[in-house]
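Of the protein chains in this complex, one is absent; all others appear in place.
So that you can tell them apart, the chains are marked A and B in the order they are listed, and the count of residues begins at 1 in each.
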Amino acid sequence: MQLHLLNRSPQSTAVYRDLGEAFGADDQLLLIEDACYAALPAASGVIEAFGGRVSVLEEDLVSRGLAGRVSPAITVVDMKGFLALTETHERCVSWF
Amino acid sequence: MTNIRASDIEPQDLMVVLRHPPHGSHWLREGIDVALVAAAFGQRVGLLFQGDGVYALLEGQQAGALGQKGTHPQLAMLEMYDIESLWVSAAALSERGLSIDDLMLPVKPLGAEAVAELMQVQPHTLIF
Partner (left out) sequence: MLNYALLVHAAPYSHQAALSALRFADAIVTGGHRLAAVFFYHDGVHNASALMSPPQDEIHLAEGWKRLHEDHGTQLLVCIAAGLRRGLLNTDEANRHGLASHNVEAPFELTGIGQLVDAMLNNDRLITFAP
């Protein structure tokens, strides 16, 4: 069970493909920085592959003006929530 | 080309995933450096070549026009450091029109399920 951190916009399709290949059945994905744009409904095609196990970092959404635009399938977490995800997942890998 | 099954994968102490091609950036070089140092410290190290990282394995690479070394000399040193668990994403190869025969090292091709399984069994993974 791993936590995957991703910080690229959904326009960077190669990193989403590589992450998709490595993503395990019990893994979680946290979108930070420019990956926040993948939390918009328009990007649902890219996010589908991660089977509803996707969160997004609130403060990065807010700074980008995206707070009210998140797809309902995605969980919004604050910095404490980010920390909690790293507490519950023994391993964390970062895709960029 | 027969892909390795998930059950054939042996966990290492550290796996380094290489996703960047040679010459265009320092990611590949600095990723391989970590693998070599970890191996020199007695860790069992495996490498996964994924995405454009598969281009690191292409035969026929040379130093750049300004004498920049590239990464093929580093890869040639892997065996000396006992880094022998070398995996490659079969999808990344075929998307790029490459086959195992185009590559400079004996790497094991992994199907998508085996890549995910490989990630699950490693205690430590670094992505470059």
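One rule holds for everything that comes next: a residue touches a chain if its C-beta (ideal position, glycine included) is under 8 Å from a C-beta of that chain, and two chains touch if they have at least 3 such contacts.
This structure is a prediction, so every number in the text was calculated from the model and none was measured.
In the entire assembly, the chain absent from the figure touches the shown chains A, B.
Among B:Val34, B:Leu58 or B:Met104, the one in contact with the hidden chain is B:Val34. Where subunit A meets the missing chain, the touching residues are 5, 7, 32-34, 59-60, 79-80, 82-83, 86-87, 90, 92-94, 96. Along subunit B, the points of touch with the absent chain fall at residues 13-14, 26-27, 30, 33-34, 37-38, 40-41, 43, 124, 126-127.
Everything that follows uses one rule, which is that only the chains that are shown with their structure count from here on.
Chain contact summary for the complex, subunit B toward subunit A: residues 17, 19, 50-52, 89, 91-92, 112, 115-117, 119-120, 122-127. Of all residues in subunit A, only 1-2, 14-15, 17-18, 21-25, 91, 93-96 touch subunit B in the complex they form.
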